[in-house]
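I have a structure here, written as structure tokens, and I will follow up with some questions on it.
A protein chain is absent from this complex, but the other protein chains hold their places.
And then chain A:
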Amino acid sequence: MTDTFSDAPRNAPRDDDSGKVLDETLQGVYPPSEEMLNRPVDPALRARNEQQLRAAWKTPTGWRYWSAVNNSEVGRWYSLTAFFFMLCAGVLALLMRIQLAVPDNDFLSADRFNQFFTMHGSAMMFLFAVPMFEAISILILPAFLGARDMPFPRLSAYGYWSFLIGGCFVLGSILFNASPSSGWFMYPPLATEQEGVGPDIWLLGLSFIEIASIAAAVELIVGTIKCRPPGMRINLMPLYAWYVLVVGAMILFAFPPLIAGDYLFELQRSLDWPFFDPDRGGDPMLWQHLFWIFGHPEVYIVFLPSIAVAAMVIPTAAQRPIVGYEWIVLSAVGVGFLSFGLWVHHMFTTGLPSISLGFFSAASEAVVIPTGVQIFAFIATLMAGRVKMSQPVLWIAGALAIFTAGGLTGVMVAVAPFDWQVHDTYFIVAHLHYTLFGGMVFPIIGGIYYFYPFITKKKMSDRLSKWAFWLTFSGFNICFLPMHLTGLRGMPRRVASYPEAAGWDWLNMISTVGSFIIAAGILVFAWDLLRPKSRQPLTERNPWNAGTLEWSHDVPAEAWGSRSVPYVTSRYPLWEEPKLQERLDDGRFYIPDAPEGKRETIVSSAVDAVPQAAVPITGPTWCTLWAAGFTGGAFILPVFQMYWAAVVSGVFAIACVIYWLWTATAQVPKKPMRDAGLGLKLPTYVSGPNAPGWWGVFITMLGDSTAFASLVFGVFFFWTARPDFPPADAPLPDAVLAALSGLGFALAWGATVAARRFNRHGRAGLARGFIGAAVALACGAGAALALTVLVPGLEPASHAFPAVMCALAVWTGAHTVLGALMLLYCLAGSWFGKLTPRYDADLRNTTLYWHFLCLSGVITALLLGAFPRLLA
């Protein structure tokens, strides 16, 4: 391998004229020539490389298995856990259907019924639909991209353990009769006033899971942007990767408003800060806006991944490339954008002005267009090819039949006046289940049938698949089709019982029968999925004759994923590049070995996928499990008012994360360059905008800023919705202190930027001085911010105005603490040689964080110091 390249690696960093240390860039030949790709690899070398890779990627055995972080393990646990939560939520649905089978039933008490429907909705949304997308994506995305793993494997593992702990906690509450019972939408004042721990379980447990979801979304986005194989320009990506980008971005902008809402909500529940209490200047409508700004994109977050699965299955079924790739990408992006402009259609009956209803009605109808484009592109693809009917296609066809029905009722309910009639009735229950079964459950099951041979190298049963399909499909229609009529005959949603005189009895009985037929179908599917298959033969390598990279993996499976990271020039490499498989297996492509015994991944440029580096990625560890456990403690203990224990748990969680970062990320490499094969040398360390870590911080901060923006939205919402904001005689936050705090943030930011500059210029001592100054300034800015609300004596429990001012201060204060911790981490890194002029990723990421923190700090200072005075 090395003999094709003669340049000796340079060990010393290069400097430019001003003394600035420059990063290494790729050296050698790129792109590879056909001749280079044809050159065979010596069998002995190949065997040695395979040996190295196998050792580096070995999955831990025995009880240590659970310390694995590889995407194939984590993805498997993640998807099975989400499936298990789905079954639990399904059982709740069956129990509710028994209760509603006959009028005036007393099988479940009203309170238990309310807990059940709350948990059914919450679990299906937060514990199944969104995590299932992330789980499946973690499992298969790297393979689509010819990558060996996700860019941050430990983050996936951390996300999974958080999801497991949070999910068991939230769902387990049902066993103790302590679940939330105010609906999955948790409208205040009902939910703020509910007694017991139910709402706290919902708020804190699900916030915990949402944070894990965001972490996974960040990782998926970075994986798609930065870890594509060389040559896979953004317009050659498999459509699934496009959907991952769109859905990841949607999660990033949709979940934070809910987290901001949860934050306010929990402050009201624990500290009695009256954000949603109309008697003290609050407004319950603020929650509805924040919830549905999250809640509507959520629907598309659930729906688009299934379209993504269909977009992978359909070309294979038709045995030809997808028709209208560009149209599909545009439509997916279009749906992503539109979905943020529709939230008010969940609030058509709240008495908003007609003009907004008209606008949101039209925007809701507009979603039909991109959705229609995607569906017609699929049909055109099927028409353009010759369809071989296989099990996955049956499920996809069933999905389209159900989804189009749900879409058409969606057109009806998007018409505001018609919605006034059917809103919150069984018509909506039918509509939403048609869209979710057709837009999520059926395509996902189809996808599982399709990808199962890729994941386990075994096939699922054709016969059981048919049984499962026809049971689920017929049961679904028997259950949900009559519900349209039930709703039109006036049955509201979320009723624990109904009188015989209402005349809804026979319709409900039919639905109950149907629900059990669905359950039978799902059980057949579950059996087919989980039944032992050890005696079954392995499948062939590419059983469906598909065209995308995931089917190039070895049979039997190897933990390394892709034997070498290919150079790709087409959308369907296995169809369009006939020699690719042989070259891949031979290890003729990039990083076919693991000379230092490390797990590595290729980092490439965001648009053109030019290779930029081959960086090590993290391997098995227990610290992610510990970190998740302690983070769980920090979220769960406050439910039981154990605030100090929660703080301790939080400190331990931070310690675990610091340990994990310090020992495994942005390590100074032994060699600055690595021979990546095919005459190409790549740096083994990247920092700044080339680095996945930098993108991770950037994307996380976009989400975090969205949460902050949601709080700011809250301030302006109160201002427009309430005449007493701020109340006439209320003390205002101190303007001078607010100004000082804003100045402090700006100076701390300046010092951080200076530290990064000086460090790059090799002046490590000066850089340390500036980092120290930045820490001091950050502490000062944080203290000034606290005093801004403390000195004038704002009483947050008295009115929504001081409450929202204090909430902003607490939010920004907490971020300041984090910012100071990050600076101290860099200081320690510089001191102990982890951070050098050349290897400065930590400091660059910290600087990036401070760009955002400075902005939110200054905005907070303005909102506290200036805005109330402008109003008063």
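The rule we apply is simple: contacts are C-beta pairs under 8 Å (C-beta built on N, C-alpha and C of every residue); 3 or more make two chains touch, one makes a residue touch a chain; residues count from 1.
Please note the rule applied: contacts and distances are computed from a predicted model.
> Could you check which of "Energy-coupling factor ABC transporter ATP-binding protein", "Cytochrome B", "NADH-quinone oxidoreductase subunit N" or "Spermidine/putrescine transport system permease protein" matches the UniProt name for the chain that's left out?
From the choices "Energy-coupling factor ABC transporter ATP-binding protein", "Cytochrome B", "NADH-quinone oxidoreductase subunit N" or "Spermidine/putrescine transport system permease protein", the unshown chain carries the UniProt name "Cytochrome B".
> Can you say which of A:Ser33, A:Ser109, A:Asn235 or A:Thr663 touches the chain missing from this structure?
A:Ser109
> Of the residues A:Val411, A:Val607 or A:Val817, I need the one that contacts the missing chain.
Touches the omitted chain: A:Val411.
> I'm checking contacts with the chain that's been left out. Which of A:Tyr498, A:Trp694 or A:Trp749 qualifies?
If we include the chain that is not displayed, A:Tyr498 is the one touching it.
> For the chain left off this view, which of A:Gly351, A:Pro556 or A:Pro578 is in contact with it?
A:Gly351
> If you put the missing chain back, which residues of chain A would it touch?
Chain A touches the chain not shown through residues 109-111, 114, 181-183, 187, 189-190, 193, 278-279, 282-285, 323-324, 327, 331, 349-351, 354, 357-358, 361-362, 365-366, 368-370, 372-377, 379-387, 389, 393, 397, 400-401, 404-405, 408-409, 411-412, 415-425, 477, 481-482, 484-485, 487-499, 501-503.
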